[in-house]
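A single protein chain has been omitted from the complex, and every remaining protein chain is retained in its original position.
For reference, chains read A, B and C in written order, and residue numbers begin at 1 within each chain.
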Amino acid sequence: MNPVRVGIVGLGRLGRRHAENLAWRTPGARLVAACSPVDEEREWARAHLPEPALHANYGALLADPSVDAVWLVTPTSLHAPQIVAALDAGKHVFCEKPLSLDLAECDRVIEAHARHAQLQVMIGFVRRFDASYRDAFERIRNGAIGRPFMVRSQTCDKNDPDGFFVRFARTSGGLFLDCSVHDIDLARWLLGNPRATRVFASGTIALHEGLRECGDIDNGVGVIEFEDGRLAVLYASRTMAHGHDTQTEIIGTAGALAVGRNPRVNRVEIADEHGMRNACTPTFFERFEDAFLSEAQAFVASLAHGTPTGLTLDDAREATRIGIAMREAYASGQPVKL
Amino acid sequence: MNPVRVGIVGLGRLGRRHAENLAWRTPGARLVAACSPVDEEREWARAHLPEPALHANYGALLADPSVDAVWLVTPTSLHAPQIVAALDAGKHVFCEKPLSLDLAECDRVIEAHARHAQLQVMIGFVRRFDASYRDAFERIRNGAIGRPFMVRSQTCDKNDPDGFFVRFARTSGGLFLDCSVHDIDLARWLLGNPRATRVFASGTIALHEGLRECGDIDNGVGVIEFEDGRLAVLYASRTMAHGHDTQTEIIGTAGALAVGRNPRVNRVEIADEHGMRNACTPTFFERFEDAFLSEAQAFVASLAHGTPTGLTLDDAREATRIGIAMREAYASGQPVKL
Amino acid sequence: MNPVRVGIVGLGRLGRRHAENLAWRTPGARLVAACSPVDEEREWARAHLPEPALHANYGALLADPSVDAVWLVTPTSLHAPQIVAALDAGKHVFCEKPLSLDLAECDRVIEAHARHAQLQVMIGFVRRFDASYRDAFERIRNGAIGRPFMVRSQTCDKNDPDGFFVRFARTSGGLFLDCSVHDIDLARWLLGNPRATRVFASGTIALHEGLRECGDIDNGVGVIEFEDGRLAVLYASRTMAHGHDTQTEIIGTAGALAVGRNPRVNRVEIADEHGMRNACTPTFFERFEDAFLSEAQAFVASLAHGTPTGLTLDDAREATRIGIAMREAYASGQPVKL
Partner (left out) sequence: MNPVRVGIVGLGRLGRRHAENLAWRTPGARLVAACSPVDEEREWARAHLPEPALHANYGALLADPSVDAVWLVTPTSLHAPQIVAALDAGKHVFCEKPLSLDLAECDRVIEAHARHAQLQVMIGFVRRFDASYRDAFERIRNGAIGRPFMVRSQTCDKNDPDGFFVRFARTSGGLFLDCSVHDIDLARWLLGNPRATRVFASGTIALHEGLRECGDIDNGVGVIEFEDGRLAVLYASRTMAHGHDTQTEIIGTAGALAVGRNPRVNRVEIADEHGMRNACTPTFFERFEDAFLSEAQAFVASLAHGTPTGLTLDDAREATRIGIAMREAYASGQPVKL
């Protein structure tokens, strides 16, 4: 079988992780091109990747006929137009989450994909590829907890005392669209893709007062009502003291599953004057390191064999739609109907 | 010091526990009387308690001058009038939670107490006397987690396949007033008694369809907004498969505390073909067995020494007020201002 | 039924705990007398106990006809003669572990008991009365792990930087007789009372060099071979940094049970810059607080109803015998046959 020839776009911290996974650890993939407008990032690619063609310009990458698929790890505001351009250039697309902060943009991507149905597009909801989440999903499918009716899920980042992220608050889409979008996607997936009917949200600023001027918060909670009485309760935070703490619980009529209740960084436990403890994953990188690799392997396998990954553009649009509703609910103080 | 002479009222399962604690394990207390209209319950008292005077009639107990304090473990609808009567008879009062399902009744009790300020009344929010919750409270007070700003708390009972509780749904006040009232009190206590400003709730019937006709649910969630951006997210359930699972998390600007994340029944772990596991507390009885004793000891010590327990009638009224608001929010689908 | 009238002997830290349990929390018991040669200890009794007769002299206590049972919490070297004297005075006896450090003394007690078979004597192997150990025992009896063939058990104390215990090293019997004697008794109990055939031991001084001159160690390990290929591996330490850490594992042909793998002090977990942790039980007092009470209740119930506690003088003698063998094996560097 011919390898899938991939061009990576964006070589920030996460882009480099994707690039290395594609270059060295994804059977069936060949990283043939890398694109970044930043000199230093192309320099990194020259030093660390297996001789990809280097482009400062996205158009040049798309014009390269030796590229089968583009791998977008770019700012969110670029996602939708870059996906559309890639599809029009005849390339498959992997794109980091979220698809877009704007529903009309989501729709334009979906329309473009309809025009190029033979191409595949996947948005990187990486948790679906984490071994523990996958195990939970399989157990649910096999009936381990009866009928699942509630998901409780959180995405909580370790506090950055410098509040670096405050500067990006204007473009991130806010806490719910930046963080909870993962939990929204998980909740839909684990509950069997029910239709969301209503959303409520609340939140607070615990530490980063700078968020106030753009209407954002550093701790937020939300309730999503789905059809048939299914529920999700979400929590997102940027102020954890102990590390990156992503957890999800799925409650069913005959049992419950929890994923990641203790964000242990490894299998070491320490007994000392502080008691009995374990260190925690500092960032989502350490927590989802293996999942980023599985995700790449899954999408490449899907391109090679034409098998679906189970993750559609409609899923990505729905995550954005519900995230926007949560933001509105928070801003208005009222439940938002969907 | 003279012992506090106690008369227990109500000898159902929980009443018997209180009676035995007062009879055998509460220094400074003497169980001198027991009251129940049920023959069989008085029979049990005769066989198991140290010769208390037995009364079928509450008035007779109140008329007994050798009783210093009454201990009410009676149906919720009787709480308020029985407390008022006891105060008017010059007795101290311990009363199981909740104070009442009705705010006007709460106020009548508070007025009665104002007329008898030398008497003490305590509503049994037992979790405040649990060693783990107490430890969490002390740690917070000592600054272990910085400023606490969020509580997540749940009261989840093991499913009773017979749905026994469905028959009591009309008089229990519903899921939020029966179960979440504990979490409401905990949240206020652990967050420093902030004023609640708004409440939202949602819920579903997972198993017990019989609840539908009285507007109740078997799984419910709620969000409470307090002043200063403090938040509580509550969950209550009657359908757990694994046992009684009461948990509380308190999140602060410098750390977080969790109480009871794994409802382990004891220190035994079992490794077998099911993996590595522990058994769970079947009911709140096993989980709070020690706390019921500490509670009795604390109230008796308070009566003996005149020291406050930190738990006031206003706390009990506030728990009822917020619980009613949660029920309204669920029924109306709208946030309720307080 | 008439209460069992108890006289406590020895009012050090552990003696006071026993005294309070007997005075306030043991149905069927009445603490009628207390004996200590130390003025201050009798003073404490006067202030904290329900008016027991106070004796400075053990003989005076034994002469008191209103005492049914003596409760010995005295130095180990006094155990055997005090038990014999009590039996000869017609009293039942509870005595703290170990029975004696000397086998001939053990035999003298057993002979005395044979002369007074209507009296009961129990040595306080408190762990048999701990709810978790009891649960493990019941599970084994019910076949949960098939045939149990190995016990791994440890008694590890928190390090006392002052090395207070070093001063008692000469009279304590050494690490194995002072600490491992608990694990020896547990191993025999949990494995179905097999006969020990051979013992090996090793050890080291990690911190307390002062032990060297009396041939003692602060960390020791041992292997006990029982008939039928059953095994026990023991560990004892005086130098833990995190707290008192008593654990036991029982391995069977169809599963394994662990008791106390994490010596958590309660149900609180703390998430902060140190990671995710729990505090640990500082001493055996906190770990076995409830077990001391259950032990007292069990022995008093046994006196009242004549039912056996399952714990015999032969068990206590066997624990001493194996502990002595471990000490010999350590001293000689050779396995010791039994």
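In the analysis below, a contact is a pair of C-beta atoms (placed from the backbone, for glycine too) under 8 Å apart; a residue touches a chain by one contact, two chains touch by 3 or more.
For clarity, every value in this text was computed on a predicted model and none was experimentally measured.
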item: Omitted-chain contact residue, chosen from B:Asp216, B:Asp245 or B:Glu295; value: B:Asp245
item: Touching residue (missing chain; options C:Leu54, C:Ile83, C:Val121 or C:Met240); value: C:Met240
item: Sole contact to the chain not displayed, among C:Asp157, C:Glu225 or C:Glu295; value: C:Glu225
item: Selected from A:Val151, A:Leu257 or A:Val336 as touching the chain missing from the view; value: A:Leu257
item: Option from B:Asp64, B:Asp107, B:Asp160 or B:Asp272 whose C-beta touches the chain left out; value: B:Asp272
item: Touching residues on subunit C - with respect to the absent chain; value: 145-147, 149-150, 152, 198, 200, 202-207, 219, 221, 223, 225, 229-231, 233, 235, 237, 239-242, 251, 253-256, 261, 333-335
item: Touch residues of subunit A, complete complex, unshown partner; value: 24-27, 131-132, 135-136, 139, 144-145, 254-261, 265-273, 279
item: Hidden partner chain, residues of subunit B it touches; value: 240-243, 245, 262-264, 270-280
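Note that only the chains that are shown with their structure count from here on.
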item: Chain located farthest away, centre of subunit B as origin (C-alpha); value: A
item: Type of subunit A:subunit C copy interface by residue overlap (half), same or different; value: same
item: Touching two or more other chains - residue numbers and ranges from subunit B; value: 145, 254-256, 261
